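For this depiction, one protein chain was excluded, whereas all remaining protein chains were kept in their positions.
The letters A, B and C name the chains in turn, as written, and every chain counts its residues from 1.
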Amino acid sequence: MADRLKIGIIGAGRIGKIHIDNIARFIPQAQLTGLADIMLTAEQEAWAKGLGARIVSKDPADLLKEPEIKAIIVCSSTDTHADFTVAAAQAGKHIFCEKPIDLSVAKVKAALDAVKKAGVKLQIGFNRRFDHNFARIREYTRAGEIGDVQLIKITSRDPAPPPIAYVKVSGGIFMDMMIHDFDMARFQAGSEITEVYAAGAVLVDPEIGKAGDVDTAIVTLKFANGAIGVIDNSRKAAYGYDQRVEVFGSKGAASAENDLPNTVKLSTEKSVVAEKPLYFFLERYKQAFVDEMISFIDSVQNNKPVAVTGEDGLANMYAALAALKSVKEKRPIFIEEIKGQN
Amino acid sequence: MADRLKIGIIGAGRIGKIHIDNIARFIPQAQLTGLADIMLTAEQEAWAKGLGARIVSKDPADLLKEPEIKAIIVCSSTDTHADFTVAAAQAGKHIFCEKPIDLSVAKVKAALDAVKKAGVKLQIGFNRRFDHNFARIREYTRAGEIGDVQLIKITSRDPAPPPIAYVKVSGGIFMDMMIHDFDMARFQAGSEITEVYAAGAVLVDPEIGKAGDVDTAIVTLKFANGAIGVIDNSRKAAYGYDQRVEVFGSKGAASAENDLPNTVKLSTEKSVVAEKPLYFFLERYKQAFVDEMISFIDSVQNNKPVAVTGEDGLANMYAALAALKSVKEKRPIFIEEIKGQN
Amino acid sequence: MADRLKIGIIGAGRIGKIHIDNIARFIPQAQLTGLADIMLTAEQEAWAKGLGARIVSKDPADLLKEPEIKAIIVCSSTDTHADFTVAAAQAGKHIFCEKPIDLSVAKVKAALDAVKKAGVKLQIGFNRRFDHNFARIREYTRAGEIGDVQLIKITSRDPAPPPIAYVKVSGGIFMDMMIHDFDMARFQAGSEITEVYAAGAVLVDPEIGKAGDVDTAIVTLKFANGAIGVIDNSRKAAYGYDQRVEVFGSKGAASAENDLPNTVKLSTEKSVVAEKPLYFFLERYKQAFVDEMISFIDSVQNNKPVAVTGEDGLANMYAALAALKSVKEKRPIFIEEIKGQN
Partner (left out) sequence: MADRLKIGIIGAGRIGKIHIDNIARFIPQAQLTGLADIMLTAEQEAWAKGLGARIVSKDPADLLKEPEIKAIIVCSSTDTHADFTVAAAQAGKHIFCEKPIDLSVAKVKAALDAVKKAGVKLQIGFNRRFDHNFARIREYTRAGEIGDVQLIKITSRDPAPPPIAYVKVSGGIFMDMMIHDFDMARFQAGSEITEVYAAGAVLVDPEIGKAGDVDTAIVTLKFANGAIGVIDNSRKAAYGYDQRVEVFGSKGAASAENDLPNTVKLSTEKSVVAEKPLYFFLERYKQAFVDEMISFIDSVQNNKPVAVTGEDGLANMYAALAALKSVKEKRPIFIEEIKGQN
């Protein structure tokens, strides 16, 4: 086995903790060497040290200047992703960056340039590509089992809307939620989105509308390879987290249903009752979070291309901006229009 | 029991035969009294007489002038629907007319006017409202089980494209195929479509493109009640006839899967194999054809409103025309635009 | 097409009506020529004549002496089945007899002898062999898809127990209910039952126990080909009629789930709800009743072996008697023991 990859993590919030935990439990080929969080607590410090982290600091620079650390995982707040990516690249570190890289196209481009110049690897945290269901669909399409892809349908609904405060800074439903589905659409199509039409509505909570966002949306996609697709999002599905994908082609279709906590059916005089889907993304994509990190570490250790590139992150962002513009201007938007404006 | 309703049928082609057969087998409250078909064969004549038809003729006028006949079923070629509807109305007969009434909005309006003036009942053959699955979804929405309707998703794919000759005269995919789905969407939404955006593609057969049509389409709908919806159509699903509906609302969702010929699963070393969907509309909507006719006869005999009105037929047609225009002009189209032009 | 087969039916109760109705609606190759019922009502008479029956009588002999009638369907009360079968055979008629032929082995044997001597065809009404699900499983086993049959599992539960009066005369759960499952087991195994062990319990209604019967049973079967099997019966499944079969072999398994009235699922905050099974045997085996009759008529018209022989009826009866004896004597019973005693 190659030496364990020494990793430094910036940000010990919810997602940072998941990555640290996954590395400690499931990824012996990596080693948590450093953790930096500007709000670092004593508890976090003790925890990280218990897991073997040698450098625990409030200053991310402490990680970047440590020669032993070969890769940086960026899990800090969104507005710092781009800066840390640039800094890590300049320090010669490989980078795993949570999505989105930034809400500004210019800053994203600058970050990608820095990465390119430094010659380091950058993977973006679109973890759903690693989901057991969706990856299986992609295997089928790659193996030619469904022929030429013609239609892609993605259902993606959250169990409950985020706080209004979050909606106001997140970039809205297309940027914080559907961006995952744009990535899934491109992943499954094996082709780039060229045009977007978005129909949005405020049906869940009027406050979301007041914040300038929609909470329900149907978005039609056209792809470079001629396929067409559709994504529907809702901020609130009463029955829980609804994550389904269907890919239809000239030879057939592959479709994935939701994961359930168990397979039990209760049959009574009244009805037959089954379980609701797994609650939310932490449960649903539990293994996908592990597998994306294993994939990243494998890319670094064995010098393979990363599974989700910075360019993927940018392309997903273009789609989200196009959807936003489409809702506002009530017309289909070409991705080239968005690129031209940014 | 009321006296049996005496019925005359115009047209003994495929769909006419189904209606005749259903009345003879399953609808004792009706009586096939007359059949007219301009191409009437000796075999058809013998068959109809064997079923008790007293008047069998090549001239539909023979049915219209028969006082005993109270209702006319119009199953002739599409271009004659409107004329026979008008003639039947003027003869004071109630009318069940296969869809579409006509491809011209003006002719449809004229037919509806004639019906209104005559004070007779007119039901259009959108049989899928009577399907056991889709009717069950509507029961759930009517009972308030899913709360306010927010999203409607309809998948509707044929096992094989029709002959190119048919495509050329049918009005195209939106008019001959998706029009059923527009009706389903309006039925499930309990609201009228106000805006349509259609993304079309030629992915199944280039000849369809040469004929000026598309064979694959995703259409986004907006409804008067604020809900949004999407329909996807393909002229060719390798695995057969794919007919699914999902209605999502503030309190949950109701969704229907395909009907299968049997429930058997074969588990082997290689995989677990289940059946493909029922082959095509004759199998899939077998009982719906019976039930729409029972409903029509009940409306006539007991003076109840029909389940699918002429205005429904017109509204579905507006949606189809809007979709056609949307594909051509590559923009969303308001239904009001279509109404204004016709 | 061959001439229509002229049929006479003895007994116009529930099952007789179903057969008459099926012939009239779905089996043009047969013709209802006669109906006899010792309790014949004016309404029944009018109905039968309306369907074309020329001979309608209270005396079954009127059918037997009519040369035009080629086949007799015996749907009278169980205690008359054997006598009518013998009389029909002696009159040279082919016979379709509802199960059981009789509750006495001696009378069954005598009836089979009479049939054999007369050289007529006899089919017994074990309609479930024609069920779309169970027939599909048999197709798979016949095609070798599951290899050598090793295990057969049959679940068969009624929605509600019959009246106690019926239990007292029916021969009990093994003779009136599980006998269908013995037939299914033999049909699927492609082999004869050699040994039976029955565990019975009175868990549904103590009155059933007082009547000398059990209402819940698990019966283990051994087959001549080495396979083993199990049937479970309950007189009352709260969720309705439960009819499932699973056949397991060296290369895999084929299993059938219940049929449902529709495929709709309702997902709410509380749970995901699906439909209960189709209510009872009239709904569940609707098409099987048609198909068994088509098969019988085909056997007669084209001189093919019948699908369910009198010997099948006898073999099923042996299994039922063995189960009954097993419950009483609390030990496994060889079929040969039963044969030796009868």
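Simple rule for what comes next: contacts are C-beta pairs under 8 Å (C-beta built on N, C-alpha and C of every residue); 3 or more make two chains touch, one makes a residue touch a chain.
What you see is a predicted model, and the numbers here were worked out from it, not measured in a lab.
Novice: Where does the absent chain make contact, in terms of the chains shown?
Specialist: Even though it is not drawn, that chain still touches A, B, C.
Novice: For the chain left off this view, which of A:Lys58, A:Lys117, A:His132 or A:Lys328 is in contact with it?
Specialist: A:His132
Novice: Which of B:Lys6, B:Lys251 or B:Lys276 touches the chain that is not shown?
Specialist: B:Lys276
Novice: Of the residues C:Gln29, C:Thr220, C:Thr309 or C:Asn342, I need the one that contacts the missing chain.
Specialist: C:Thr220
Novice: Looking at the whole complex, which of C:Ile38, C:Leu51, C:Ala199 or C:Ile294 touches the chain that is not displayed?
Specialist: Here the residue in touch with the unshown chain is C:Ala199.
Novice: Touch as defined at the start, partner being the missing chain; which of A:Ser104, A:Thr194 or A:Ser267 qualifies?
Specialist: Within the whole complex, the residue contacting the unshown chain is A:Ser267.
Novice: With the missing chain put back, which residues of chain A would touch it? List them for me.
Specialist: Listed in rising order, the touching residues are 25-26, 132-133, 136-137, 140, 145-146, 251-259, 261-269, 275.
Novice: Determine and list the chain B residues touching the chain excluded from the picture.
Specialist: Chain B touches the missing chain through residues 237-239, 265, 267-269, 271-276.
Novice: On chain C, where is the contact patch with the chain that was removed from view?
Specialist: On the chain C side, contact with the omitted chain comes from 147-148, 150-151, 153, 155, 157, 197, 199-201, 203-204, 216-218, 220, 222, 226-230, 232, 234, 236-239, 242, 248, 250-253, 330-332.
Operating definition for what follows: only the chains that are shown with their structure count from here on.
Novice: Tell me, please, which chain's centre (mean of its C-alpha atoms) is farthest from the centre of chain C?
Specialist: Looking at centroid distances, A is the chain farthest away.
Novice: Among all chains, which one's averaged Cα position is nearest the averaged Cα position of every protein chain shown?
Specialist: B
Novice: Suppose each chain is reduced to the average of its Cα coordinates; what separation in Å results between chain A and chain B?
Specialist: 43
Novice: Could you give the separation in Å between the centres of chain B and chain C, each centre being the mean of its C-alpha atoms?
Specialist: Computed value for the inter-centroid distance: 40 Å.
Novice: In chain C, which residues are in touch with two or more of the other chains?
Specialist: Residue numbers touching two or more other chains: 265, 267-269, 275.
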